[in-house]
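Just below is one structure, and these are the notes that go with it.
With one protein chain withheld, the remaining protein chains of the complex are depicted in position.
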Amino acid sequence: QQAPANQPVRIGFITDMSSLYADIDGPAGGEMVKWAVQDFGGKVLNRPIEVLTADHQNKADVASSKAREWIDNNGLSMLVSGTNSGTALAMAKVASEKKRPFFVIGAGSARLTNEDCTPYTVHYAYDTVALAKVAGTALVKAGNKRWFFLTADYAFGHSLEGDAANVVKANGGTVVGTVRHPLNASDFSSFLLQAQGSKADILALANAGGDFTNAMRAAREFGINKSMKVAGLLVFINEVHSLGLNNTEGLQLADSWYWDQDEASRKFAQRFFTQYKRMPSSLQAADYSAVTTYLKAVQAAGTTDADKVMAQIKKAPVNDFYTKGSVRADGRMIHDMSLFQVKGQKESTKPWDYYKLVTKVPGAQAFTSLAESKCALVKK
Amino acid sequence: MLGLVNGAFYAILSLGLAVIFGLLDIVNFAHGALYMMGAFVAWIALDSFGINYWLALIVAPLVVGAIGVLIERTMLRRLYGLDPLYGLLLTFGLALIFEGLFRERFGVSGQSYPVPDALSGATNLGFMILPNYRAWVVLASLVVCLGTWFLIERTRLGAYLRAGTENARLVQAFGVNVPRMVMLTYGAGCALAAFAGVLAAPIVQVTPLMGSNLIIVVFAVVVIGGMGSILGSVITGLGLGVVEGFTRVFYPEASNVVVFVIMAIVLMIRPAGLFGKEA
Amino acid sequence: MANDYILETQGLTKEFKGFVAVNEVDLQVRRGDIHALIGPNGAGKTTYFNLLTKFLQPTRGRILFKGEDITHEKPAQTARRGIVRSFQISAVFPHMTVLENVRAALQRGLGTSFHFWRAESSLHPLHERARELLVQVGLEDFADELTVNLPYGRKRALELATTMALEPELMLLDEPTQGMGHEDVGRVTQLIKKVSAGRTILMVEHNMNVVSSIADRITVLQRGAVIADGPYEEVSRNPQVIEAYMGSADTELQGAH
Amino acid sequence: MAANELLRIDNLHAWYGESHVLHGVNLVVNEGEVVSLLGRNGAGRTTTMRAIVGLTGRRTGSIRLRGQEAIGLPPHRIARLGVGYCPEERGIFASLSAQENLMLPPAVGSEGMSVAEIYEMFPNLKERANSPGTRLSGGEQQMLAVARILRTGARLLLLDEISEGLAPVIVQKLAETIRTLRAKGYTIVLVEQNFRFAAPLADRFYVMEHGRIVREFARDELLANTAIVHEYLGV
Partner (left out) sequence: MGKTHKVFGLAYLAVAVLALAAPFIGLYPIFLMKLLCFALFACAFNLLLGFTGLLSFGHAAFFGGAAYVTGWFIRSQGWTPEAGVLAGMVAAALLGALVGGIAIRRQGIYFAMVTLALAQMVFFVCLQAPFTGGEDGLQGVPRGALFGLLSLQSDLTLYYLVLAVVVGCFLGIMRIVNSPFGQVLKMIRENEPRAISLGYEVDRYKLLAFVLSAALSGLAGALKTLVMGFATLSDVHWSMSGEVILMSLLGGVGTFFGPVLGAGMVIALQNMLADKVGAWVTVIIGAIFVLCVLAFRKGIVGEWLAWRDRRVARTAKTGAANSETPGPGEHRVGVS
């Protein structure tokens, strides 16, 4: 893969642009990749940078064939994966086979840096284990000992629930009940009545997307958010926005980034807002950050050669508006995570003023430790 | 009891499907999308024009009904006399289009529609808390279902419609303006879907996907009830809602498939569905 | 004794929600006969046929075919036993050629109908027989025509050819000449006569010319019950039959068809 | 003559899909007349009737009902000009009871027969009134199909093979009915395979062959035309 000096450096971004996850990442995520390139000067090592984007429509086969095609036919240098773990895992396979740095942003499956880790994968923003751990640790420490889980009944929900429950127990809390609901259950009332009877401190929602929003609404309708705190284990700001503060007030959630967390973030967010009339999600911020990180590494390594760039990425710490952290040997990027609480209508003073920080959890505690990792790369 | 609310939605939606199928021989795959549009119209009406819930309950079915009329006039009309499967495929395509357009315009996380003031709050029934709004949903849907049933089974219009299903040309040759009747019927079926959508808006998040998540279950309901049987779809809708509600309490893992299991069993015992006429 | 009768029903009854369409019918069809079943509209003739071919389940009674009780068999089973009917309303495979229509009936005899790995040409040996049958009903010139394009009368003839292809021992014909022009009626009547050689035919027919010219025996049904049974001359003079079916003026009846 | 011309067809062509079935039919039916269309199977008689009520595919030419051009009208408008059509295949609706079938066609004229009269004429129908339409016997369905349009008050009746499948007694009754209708001033176009049924009823005959009218004669010319009838009908 000795690219001629004038060949552009091509960066590919594949995500769900049209379906379930199009809001939290989607086309705007692709735009962030382009911004990152622009802000970097549009060039690296004196070669122009090109961005390719594609919509995998949540189909793993589309994602992996697109990735393959780009790498083989377009000489792609690096690939960014947006949402959906199934597609990310499929692309990881391709990227490692073809030796291309592969940044995963939107997909949450911890398998990417455990069973299915590769030397070229960087899992950048978050994973579901971290979300569960952050929410679990922080909330139990704050005195919420009794937990009730409302879990989406499939692998994803189970692992969210399992990870959180482990943390809750490890920190001295108890799980007083669990109820599993099917995917796309539009009616949550019977589940919530069970939760209500449990007298728990925390109602933890181990689900995502439409299931989360509908559960949240029903929780409010049945007045559950008055008798217990509700914690969302995988929630993005777009969902809070669409539910509105009256439905979500008091909701506890973990995330890697919030637009209003500091000056640099606000600046980025403002720019996003002018274009999209909404605030960026943590994933969109991470898309920007990841590409910048990659470009810096290429610059520093003086080559696009994957192995050298990967070595550089794992060596140099990340420090930008998105986060401060570093990429570990298994590909996991370790950085601080935050627990937020959704503000009440009255507290919210400006558009999209939704979260207040409850606590920050240092990266070392938030993510699975290297010792626990199931990644073959770090197993001795 | 809780299942009744979902049952109420199943009932109205399957009723609309049954009306359209029973009378026009079209499996209206776009039904879920129309339901979704009903909810969105209500939301847009509130958000952009300040039209309140009660008015939306009338406006949205009208708007969506009009869209239905348009669909019938421009597209479905060309398919009469062909295999009804084409109607299914056409409406399937339409469903994709509608869903795509709304996704493009409103994103997937959707919007929330507030519960109308008059119906907010809840009544404590002693053994459980029943939000007032849910009680209203059940009531409203029952009234609508019974009204529709009466119209079709007990009036002359109904007879035209049923005859029109079998041999539209002949009924027309008797002097009935069948094309217009069919068009209005389709519109009415769509309006029913929209009505359900408005009813649902304050309960669930209004998202472009809300229809496609529901529609397959509703299909199963219609099959169990006996396709085209108006009464069958209403009773089965409510009944299944309750059964599903119970499964959620006692064996939640199965609540997703319980409807399909019931369907399989019913079909083995009564191939025409519970209320269907033997072919 | 029993072998004289190819078909026998004992107390055969069919009720529809309290309405008795076929009422305690004891009927015996002698082997080799052309046996006509007549009766006013709604007498239960088609229903009786439906019972024989298992399209309907009898409420009571027994059906014996060649002395064996077949009351509870499935439709396809009775067909394979050699009881085959033609429909009152024409039944053909519209988008197959005339020849293929006939072949469809012959094919079952080969026993290869589940053989999805065999070539279609394995059916070609049947063509010869199929053409013979078409010649018999006068359709030989239409062998390669698509069946939809045939006029009604010819479709009926085709249906007859298809039915004959099954080599039925007992053929049930429900109004075989309905909707045919006079020429066709004559031809089909002769045809029925011709194919009756070696088999038994039970037919429903309103055309008295046809009945009187070929039927060996006639049974008259009224309101589901047998009111007369015997040769044409005898039955046609039965006052009850005249009143219920043939109408007042016998001469005009002859003229009506 | 032109004054009481109820139906005039000029140069009527009709198609089913691609196949051209009628090749320029010309005929006239006067008010109060019974006209019979004769022809072999497939001659195009049914198609002529279907073309009149607008049930064929494409059609061209001219169909005038009481002087009004109907060729461009949709079927329901034609029916409302007072045309009642009894189709060859009967068109009984399975999902409607016999009674509902009977009551189905809307009135298009004011002098339709009453239900009581109809039940008197066809007692079977009364007995089976609540059965689903297609559960009636073949003959009962035929009666129902005829009865159905007698109720509507249509003054022009197009009857296609109505004696088909009926017991001789009923056929006689039908013949009487047609005479009565004629006496009441109805205009009837009769398509019959059963020439002996039509012969004594019709005032005039048209003979069709290959989608064209090839012959026309009045009842009193019948004897003189036996040869022709034989030739065209094989009677």
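A, B, C and D are the chain letters, set down in written order, and residue numbers restart from 1 in every chain.
The working rule: a contact is a pair of C-beta atoms (placed from the backbone, for glycine too) under 8 Å apart; a residue touches a chain by one contact, two chains touch by 3 or more.
These figures come from a predicted structure and were not determined experimentally.
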Of C:I70, C:M96 or C:V226, the one touching the omitted chain in the full complex: C:M96
Touching the absent chain when the full complex is considered, from C:G32, C:P75, C:P151 or C:G186: C:P75
Absent-chain contact - pick from A:Q7, A:S65 or A:S348: A:S65
Identified contact with the non-displayed chain, of B:L151, B:I216 or B:V249: B:I216
Subunit C residues that touch the omitted chain in the full complex: 53, 74-76, 79-80, 84-85, 87, 91-97, 99-100, 103-105, 107-108, 110, 112-120, 122-123, 144, 146, 148-149, 162, 166
Interface with the unshown chain - residue positions in subunit A: 17-19, 22, 26-27, 52-62, 64-66, 68-69, 72-73, 84-87, 89-90, 93, 109, 111, 116, 153-156, 158, 182-183
Sites on subunit B contacted by the missing partner chain, in the whole complex: 21, 25, 27, 75, 78-79, 82-86, 88-90, 92-101, 103-104, 216, 219-220, 222-223, 227, 253, 256-257, 259-261, 263-264, 267-268, 271-272, 279
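Here is the rule we use: only the chains that are shown with their structure count from here on.
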Partner chains that subunit A and subunit B have in common: none
Centroid comparison with subunit D (C-alpha atoms), farthest chain: A
Subunit A and subunit D, separation of their C-alpha mean positions in angstrom: 76
Residues of subunit D touching at least two other chains: none
Chain contact topology (line, ring, star, complete or other): line
Every chain pair in contact, whichever chains are involved: A-B, B-D, C-D
Residues of subunit D touching subunit C in the complex: 19, 40-42, 88-89, 124, 128, 131, 135-140, 142-143, 161, 163-172, 193-197, 233-235
Sites on subunit D touched by subunit B in the complex: 53-55, 74-76, 78-80, 84-85, 87, 91, 93-96, 100-101, 103-106, 108, 149, 152
Complex interface listing, subunit B residues touching subunit A: 2-3, 5-6, 9, 100, 103-104, 107-112, 114-115, 122, 128-129, 131, 133-134, 200, 203-205, 207, 209-210, 213-214, 245, 248-249, 252-253, 255-256
